[in-house]
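For this depiction, one protein chain was excluded, whereas all remaining protein chains were kept in their positions.
As written, the chains take the letters A and B, and residue 1 is the first residue of each chain.
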Amino acid sequence: MRPSRRDFVKLMMASGIAVAVTPMARADAPTFASRETLPGRGVARPKLGRVDGVAKVTGAKLYASDFRAADMPGWPSETAHALFVRSPDASHVYEGIDLDRLALTARPTVVVTAEDVARIGMRVPEFYAGDLFCPVGKTPFFLGQPLALLIFERFDDFDRARLALRDGDYLKFGAETGPLEGPNYGAFRFTRVAGPTPDAPDIYSPIQEGWISPGFFESSGRPIWKPLPVAKGGEYVKGAQFGDEIRAGLDAPDAGTLVIERDFETQSIDPVFLEPECGLAWYDPAKRNLELVLGVQSPFEAASAIAFLLGEADADHKPASINAQFAYVGGGFGGKDHTPFSLYIALAGMFLPGRPVRLAHDRFQQFQGGVKRHAFKMHSQIGVDRKSGLITAFAADHVLDGGGMANYSPSVAVVGATGALGIYSVPKVDVTTVALHSRGVTAGSMRGYGTLQTMTAIEVLADEICTALQLDPIEFRRRNALATGGRTMTGNPYSVSVRTPEILAKLEANPIWRDRASYKATAKHGFLVGTGVAVCTKDYGTGADCSLGRVEIDAEGRVSIHGDAVEMGNGIGTAIANRVAAHIGVVADRVGVSEIDAFDALGLFTTGDAYSTTQAAQDEAAKNPRWVPAISSATSASIGAHVGTQAAAEAARVLFRFGLWPAALAIWDIPPDDPRAKQWDEAFWQDGMLLMSGLSPLPLKAIAAKAHAMNGITGTMAHAFSRWAWSQATFTVGEYQLTADIDALAIRRGDGDFEPLDRSAVAFPPADYNRIGTAFTSLCGTLVRIEIERATGIVRIDKAYSVLECGEALAPEVVRGQAQGGFAMGVGYALLETLPPFEDGPGNGQWNLGQYRIARASDLPVNDLVVEILPPLSPKEPPKGMAEVVMIPVVPALLNAIFEATGHRFDSLPVTADRIKGVLA
Amino acid sequence: MTRPKWLLLLVVPVLANGLVFAATGMAVSSDTSRTLASPESFAAITDPVQRSAAYFTELGKVLESPRCLNCHPAGNRPSQGDMMRPHEPPVFRGPDGMGLVSMRCNTCHQGANFDQGRIPGHPAWHLAPLEMGWQGKTLSEICQQIKDPARNGGRTPEDLIDHIGADTLVGWAWHPGVGRTPAPGTQKEAGALVAAWVKSGAACP
Partner (left out) sequence: MTTLSLSVNGRTLGPFEVRDDLTMNDFLREQLGMTGTKFGCGAAQCLSCAVIVDMPDGSSHTNPTCVVPAANFDGKAIRTIEGHAKDGVLTPLQTAFIEHFSFQCGYCTPGFLNEGQVLLERLEKTPVPRATLEAVIAEALDGHLCRCTGYVKYHEAVRAVILADAGRYLV
């Protein structure tokens, strides 16, 4: 067991419940924590590979779905099972479940309904606002809305009931009401009018004026975008007037301007992470402690939401403490970030006190209840100067189907809208967006997060412009690409490298592009050949991201790392270990992820909302040295490499500088006044040996032993926060002042406890950076050559190439794998995957992976996909997120290739073989 | 036993098949699409050739049901479900009609239906030989094919009575398990139609 779990440490106080880690009783089974700490001390493993490699090829218990009560030392050994019952109907009054018809061997011990959660005083966290269960007598608000949890003491009873409910007609519905209306989830307008020259200030921009939303809505929930001459929303009127002017220009272009006006629609899809959502809960009424095992992208949020849920419940249902433990995640793609599933796991535990309860979706239920990607309807107008080929103006209106609950809909709408220009620099932009409620399954976060939809639309438009103006697609992009320092739609420049010209040059020189005409000319009989290109730039980060990291070295030179980021396949554990290794010379053999509870020594607390705070509030709060704008983030938004590794990397840097370096000096016998004592930047590692010119190499083990012997610094933990810039703080370490891109630091000497250091100065990124759409972006360009069989319309991808940049690639093979996986997901989205929105869609509980096709190897050019990762511009260039951007250009590149092959522009997704066959007929 | 919910969801594909039937010259009204008429009910057709063809047309409701067509594909990959989508995961005929070496039919399709996994089963689960492929054909073409020993597994017309009326793999079509609509009528009724058709000269529609 690791030290962090030996002590009772209080994580936070929420609603009077201590959410904490309790000690676990000794048992023969390994502890959850030791199973989740990889690769594990003494485990033989190949030199190459991920830190979780051995565990994942040997079937070790790792994922939330692998654990039962019997695997948890100190828990009762029997597992009870809870069954989710969801509604396949959102147009009739719900009248209950006919449980009396279930066989006697399939009867639940406990049934949890809307009545029960109301009776005991559950509170729904704001993010999940709405009924946790549809009450009897109401029409379900959406398809797939939970109706009840049925809890069974025996697996066999549960299993029989699951089948009966899946295949039978046990739900009672009454009068037809039609689907219920709901307000929209958010409406925004992003308008920018550039000054006369690139250097001149903008005439109007969101960053100058603030973000605006229309003040008025039709009864349907749709916004009224016109600038109504009324007092309410004065700020809106100003922006809308600029926007309407841009639209007037596009409606009546001069002869020298080409305007293309198009609709584009995208479909709802499922993330299809392979591990369906699941978890364990055990409420021990004697200790009033709730134990949880969860597998989510947002562990801190899940723990906080559960604490809020139960915070004002009656005495029998309010735990005094919650111990949430987080497992490796079997795929997420956004779909396990802020999912309401965790709330129901907690409920299942609270309603069968004394018994560990497992709640798990099967795949039908995952389709029925898991969050989906938003379907978009987009209307776009783009103006291009015929002579120069420069884009003069862009206007678009986006309508998102948010499904039944708000979840991340407002945020997806914003990110989709602000990403709608893709890589382009456009002086006049006006984009409106609204996320609507519907009776569909709730849409939320998924890889690409709105920009997949909007950037597909613009990259297809760009191709159409090139066709119309007979411009080379690479040249068109080169002329219009936003340059480093150029302003984005919100009016701020990116603060990171923008490498569009390099990406374009790579694409242009690639044989797939260079030889496209000759391949087209030599198409086999009965086949059409086409080549497509697209380039996209995608933000990473959300504008208020943070990480926690802790690095320790023992007297034997063995390194342990703890981080709060979640390993869902993204390789974060490996990336953290590699980043730490750069500072302290070895890849740790104990890496713990999703550990929101290993940092109590920092004593952090937070107030307010980091996304919407004011400068005054932030300045006031910052006076307390333990305050940070946010404590722990979801692992999402491609933020792992940049932010998720930052705290551990900085902790490692501090550990080296103030722990290992002084120990090395002592071994070398270099006194403090020797000039070499200040040359820590000159030292470097090779194979676990610290090298310094002119001195004998030192093994890490010897340095560590010395550091311990000197009672020097042997452990560090840090917190980092980014709002498009790092928080920076100064700490006094011994006699030195340290300023670093972290805002909290604790150190451990020898074998002692961690002690927090007070920061002597701190600079948090300004609150008005919240008006930035994004300042971080990375690029990916994709080429595809396809072959379409005329008779069937089947698209075969002959060759493909993706080129991306991500600063320093922390684990290059993980980056390459992400790009290959993004390619596959892009192919599925473009050609295969779709979910009908309503009654015949996933909310009916009858969908599985036979009907819903994701890309198989045979749909992909597994032996003909080349991924190129540009080296960082400078050794100083920090890691940039890339997990989302690699998926995006694949989709428009395929559409552009299909156009080149068929002469037909499809304006909705997916472009199935049947649809292609249809246009070829 | 109550009517499973999923049956309601399958109304659309069933109707769609009804349209196909109409296009192939069958007079199938939706209320009789799930049943088979007895040979006696065709007594009013006086022309023996027409009556024989009418038996086959009625039998066509069975032959053209997804339960039969899915494993009588025109190519090497079966289709699946009432929607007759391509079989997932992708499986192929293989040298013996029982799959490729890396994925044999009977690894999943074992001795009997298993409703847990909504998977059908029978000890002899396999694809009909390629020459017996029916998908994409008109009922008239299927009729010619089913009479041709080169394309019906070397069967005489009399053999067909037993094959359709009594073979247990064929009989699975009327007991296909959860998630699949059974073939219309009963196997016995289908056998009676085959018998009447054979005895009346096996005319094709």
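Just so it is clear, a residue touches a chain if its C-beta (ideal position, glycine included) is under 8 Å from a C-beta of that chain, and two chains touch if they have at least 3 such contacts.
None of the values given here were measured: they were computed from a predicted structure.
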Note to self: Which candidate, A:Pro253, A:Gly817 or A:Pro872, sits in contact with the chain we can't see?
What the structure shows: A:Gly817
Next item on the list: With the full complex in mind, choose from A:Ala44, A:Ala255, A:Ala286 or A:Ala315 the residue touching the hidden chain.
Entry: A:Ala44
Check: Considering the whole complex, which of A:Arg68, A:Arg550 or A:Arg579 touches the chain not shown?
Finding: A:Arg68
Item checked: Options A:Pro30, A:Gly53 or A:Pro73, residue touching the unrepresented chain -> A:Gly53
Item checked: chain A residues that touch the omitted chain in the full complex -> 43-46, 48-50, 52-63, 65-68, 70-71, 155-156, 159-160, 163, 271-276, 328-333, 362-364, 568-571, 813-814, 816-818, 820-825, 848-850, 854-858, 860, 862-863, 865
Margin query: For review purposes, identify every residue of chain B that touches the missing chain, sorted by number.
Written below: 88-91, 100-104, 107-108, 110-111, 114-119
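As a convention for this text, only the chains that are shown with their structure count from here on.
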Check: Counting in whole Å, what is the centre-to-centre distance of chain A and chain B, each centre being its mean C-alpha position?
Finding: 48
Notebook entry, point to check: In the complex of these two chains, what residues of chain A are touching chain B?
Noted result: 88, 101, 163, 167-169, 171, 840, 844, 846, 849-851, 853, 856, 858
Check: If you look only at chain B, which of its residues touch chain A in the complex?
Finding: 2-6, 9, 12, 80-81, 83, 85, 88-90, 115-116, 178-179
